[in-house]
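Only a single protein chain was left out; the remaining protein chains are all shown in position.
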Amino acid sequence: MKRIKTGIPGMDEILHGGIPERNVVLLSGGPGTGKSIFSQQFLWNGLKMGEPGVYVAFEEHPVQVRQNMAGFGWDVREYEEKGLFAMVDAFTSGIGKSKEYEKYIVHDLTDVREFIDVLRQAVTDIGAKRVVVDSVTTLYINKPAMARSIVLQLKRVLAGLGCTSIFVSQISVGERGFGGPGVEHGVDGIIRLDLDEIDGELKRSLIVWKMRGTSHSMRRHPFDITDKGIRVHSDRVLKKKEEVVL
Amino acid sequence: MKRIKTGIPGMDEILHGGIPERNVVLLSGGPGTGKSIFSQQFLWNGLKMGEPGVYVAFEEHPVQVRQNMAGFGWDVREYEEKGLFAMVDAFTSGIGKSKEYEKYIVHDLTDVREFIDVLRQAVTDIGAKRVVVDSVTTLYINKPAMARSIVLQLKRVLAGLGCTSIFVSQISVGERGFGGPGVEHGVDGIIRLDLDEIDGELKRSLIVWKMRGTSHSMRRHPFDITDKGIRVHSDRVLKKKEEVVL
Amino acid sequence: MKRIKTGIPGMDEILHGGIPERNVVLLSGGPGTGKSIFSQQFLWNGLKMGEPGVYVAFEEHPVQVRQNMAGFGWDVREYEEKGLFAMVDAFTSGIGKSKEYEKYIVHDLTDVREFIDVLRQAVTDIGAKRVVVDSVTTLYINKPAMARSIVLQLKRVLAGLGCTSIFVSQISVGERGFGGPGVEHGVDGIIRLDLDEIDGELKRSLIVWKMRGTSHSMRRHPFDITDKGIRVHSDRVLKKKEEVVL
Amino acid sequence: MKRIKTGIPGMDEILHGGIPERNVVLLSGGPGTGKSIFSQQFLWNGLKMGEPGVYVAFEEHPVQVRQNMAGFGWDVREYEEKGLFAMVDAFTSGIGKSKEYEKYIVHDLTDVREFIDVLRQAVTDIGAKRVVVDSVTTLYINKPAMARSIVLQLKRVLAGLGCTSIFVSQISVGERGFGGPGVEHGVDGIIRLDLDEIDGELKRSLIVWKMRGTSHSMRRHPFDITDKGIRVHSDRVLKKKEEVVL
Amino acid sequence: MKRIKTGIPGMDEILHGGIPERNVVLLSGGPGTGKSIFSQQFLWNGLKMGEPGVYVAFEEHPVQVRQNMAGFGWDVREYEEKGLFAMVDAFTSGIGKSKEYEKYIVHDLTDVREFIDVLRQAVTDIGAKRVVVDSVTTLYINKPAMARSIVLQLKRVLAGLGCTSIFVSQISVGERGFGGPGVEHGVDGIIRLDLDEIDGELKRSLIVWKMRGTSHSMRRHPFDITDKGIRVHSDRVLKKKEEVVL
Partner (left out) sequence: MKRIKTGIPGMDEILHGGIPERNVVLLSGGPGTGKSIFSQQFLWNGLKMGEPGVYVAFEEHPVQVRQNMAGFGWDVREYEEKGLFAMVDAFTSGIGKSKEYEKYIVHDLTDVREFIDVLRQAVTDIGAKRVVVDSVTTLYINKPAMARSIVLQLKRVLAGLGCTSIFVSQISVGERGFGGPGVEHGVDGIIRLDLDEIDGELKRSLIVWKMRGTSHSMRRHPFDITDKGIRVHSDRVLKKKEEVVL
């Protein structure tokens, strides 16, 4: 089985070598946990390893996403020009100047079919090996009963195209699940990012809850966000003893 | 009373010999707990013992299910060719190439009657003794008020055909029940698989909550998932002292 | 005041002699707690004491119920032939072969009036002193606002006919109540069966929460299910110190 | 200020002399806590002190209520004959034989106006000083938004007629409130009856939560139910340290 | 900044001198916590200091309110005759005799505009400096989405008329908030009254949660209700260590 290396320091050790190819991984966390940084770092490291990637921007303006990535030293523009990276604009609906600059635009965000068509085009055009959808939650935020079928559709398309994908899942602070039962059971892997207040201090940690096709660390590992991105401490374990907060 | 051996190491000891014939067992667990592996191992072991089996694939593409099973060394294709194993495709709706390869396809996933007809045909064709529905949750995910009657219908048909069945039930992380009161009370047995974070480490365990027609271990047993499948530690007990996490 | 002996070992001691005649008792418990076994044992013991009984089967096929009872050595068929025991089939709706074999069939399970008519006929025909409705929950599972009035109607009819009745109430795992406020307050007695995981082991216990017309043990008693049925330890007390599980 | 003595052993000490005249008291408790016994004892003691009383039977057949009371030695029939006690039948809707025997019948239980008319007639006919509505919950069980206005209407009528009243309020096991905010704030007094499992044993206790027009014990007192009725231990305090049960 | 003294013993110390003029204060508490007594005492003390006041009676008959106040020695009738106190009858809808005796009647309790007109008239007629609305909860009990705008409207009118106001807010036992987010954030101050069972005994305490325009005690203070009204212990602190009660 081939593996896709995340290239995030410490993360591939935890995954016993990387994410099994074609897996769809739910990257689940509350606000401020580092989901976007994790997934952008995953894509950037792919570019450095010669694996083209697609980023679907639902939450931020594409221009802002590029700036955010550049802030970590991940300047994707040269890769875009070479046809090795593509941004799907699922934020502006093509309103404003973005339609002059963005090549892949989703015009009707409530139309899953249009979204999948645009995504498929971007993946095919650049021969993408890695895809990030940030966030998949937005696709069903106002129609939770559709969550399962939307995720399964996306998974079928992306696995069919040979991509290894990260679906960012936004959850609430203190929520125990990963984004709803239909979604959690439908994906191949789940990585959860946490930000917890322990004795008056915020602590970051992550845990791999499941990953089809590989064994993986069964422990909760602390991580940091630095100006170079995420660094996971694969050799350390965080034992959460949460306060009872209701 | 005849028993159907699961063949899963340690499991038949826990069941005091196996699952009583014709029982419908709810196999309940959160994401990543190993429900699909357990049920596939149950079917494969049946094939090795000469008991034909049917797997209903609601959550994964049938091709993917066969690959997943092969990854554990459970290659069902020769049994399919001999008419001893059948896959019911309740995933693709017959869209795409699957209609050329799959013999048993459910076209309208909202039509329980069609589903039962296809399932009955598959069971009859191969003389199945074992049936897995993975997952039964999907059948009523958007119509919970129908859960009880759907499960009872299925149970009546499968028991009538002489099958011993596992119904996979998807529950949320941290949920105490097994899939809703209508379902829990309607089945003959309940096996629950758990994945719990204890002191920063994920631990697997299972417990037989009920099993009509037999006594069984009343203890919670740890288990592992290896590259050979599930191995239950029938001689060990896991005492869960959950943290208070809200 | 006349009492109806349950005949279940240990149970009549707890009830200070038995259930006061004409009482309607809610037998409440989660899945796997032994509700059906308790109520079938109650009926069987009545037959042995010369008190005819009616069992209303909502959850299992009547044939299966008879088999389950026979598995404990309680073979009701001779009593049925003598007109001392009656099974009301509220499971098959008269579909399939049951209409050839079953004398009392409820055809439309949503029609409470039809159900009461069939039940009254069965009770009258055999001069029943004991009635079990397994489960009463099914009667209002999709119309909870009707629960109270349905239970009160049933109670009026059965008490009017001189019967002492057990209404099986299905509750969820971990639920504190007994089946909804309208129901709990409407019945004459409540017996709760519990199955709790304590230090990795399942423990059975029961408690009599209320019983009109008699004093009773105010303690929680452990019980076992053996191949002879239920045996209550009236001389032992179980102190539940539940873990905090959310 | 005049006080109405409950006559229940220990209770008037707790109330520092009795219930202030014309107060409407919510008697709130879960199933099996003794609400009906408390309120019937209150009425019976009134009869013995020369204060006529009315009992509104929503939960039990009037015949059954009289039998239950007689079981404690409280035979109201002679008082009914003398026109000192009245039963309002809000149970049978006048169906069956009750219309031949009962003088005060509420035919349409959903019609609050009819109920109030019948109640007012009964109160006026016998010059009632005490009224029990068992239970007031039934009046709004399927229309909670009406609870407040129904309770306020009743209170206005009964206080206007000079009665001191007990409104029985049915709550669920483990519920912290007394029957809904609209009700709790509308009444003049609240007495709560509890039945709690402590170390495997059921314990009875009550607490007076509020009582307009008088000071009262601020403590939780244990009580017993004997074959003579309720006996409150005004000199003892129960400290509930509930287990955490979820 | 001018302050309005509550005159309640201990309370003005806690408020560092009194309520800042024109503030609207939410007085929030469960049943039996003393909200009406607090607010009536606030009005009465105003009368004694020469500040006219208006009481809006939503929960009790105006006649009863006057009697309750008189029971504490607060006889408002002479002030009403002198035009220094006004009662707004928002209880009877003008049905019954009250229309002969009450000057300010709200006829349609669902018509907020009519209510505000009547209230404004009463305030203007007597030149009120203090207003109590007992309770404001009733205004939106069946339309919670309107709560915020109703409270803001009232606040605008009363502050515009130069009044300092107490809005009584009814909450449930054990509820942590003060009456809903729209309300809590809209008012200038929040005082919470509590009644808690601690070791089998009911204890009264209050805490000032916020008060615009002044510092205040940040502590929880015990208080008593005597036959003279409320007395707050500004020099004592109550540390609530609530039992875990679910």
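Couple of notes before you dig in:
Order of writing sets the labels: A, B, C, D and E. Residues in every chain begin at 1.
Quick note on the criterion: a residue touches a chain if its C-beta (ideal position, glycine included) is under 8 Å from a C-beta of that chain, and two chains touch if they have at least 3 such contacts.
Fair warning: this is a prediction, and the values are worked out from it, not measured in the lab.
Displayed chains that the missing chain touches over the full complex: A, E (touch as defined at the top). Contact with the omitted chain, checked across E:Lys2, E:Lys48 or E:Lys240, is made by E:Lys240. Only one of E:Gly96, E:Gly127, E:Gly162 or E:Pro181 touches the absent chain when the whole complex is considered: E:Pro181. For chain A, the residues touching the chain absent from view are 30-32, 59, 61, 64, 68, 71, 91, 135, 137-138, 141-142, 170-174, 195, 197, 199-203, 227, 243-246.
Counting over the whole complex, chain E has residues 1, 145, 148, 152, 156, 159, 174, 176-178, 181-182, 184-186, 190, 207, 209-210, 212-213, 215, 218-220, 237-242, 244-246 touching the chain that is not drawn.
Just so it is clear, only the chains that are shown with their structure count from here on.
Taken together, chain B and chain D share the touching chains C.
Interface chain D/chain E: under half of the residue numbers present appear on both copies, so the contact uses mostly different residues. For this pair, chain A with chain C, the centres built from the Cα atoms lie 53 Å apart. The set of chain A residues that touch two or more partner chains is empty. With chains as nodes and touching pairs as edges, the resulting graph is an open line. Here, these are the chain pairs in contact: A-B, B-C, C-D, D-E.
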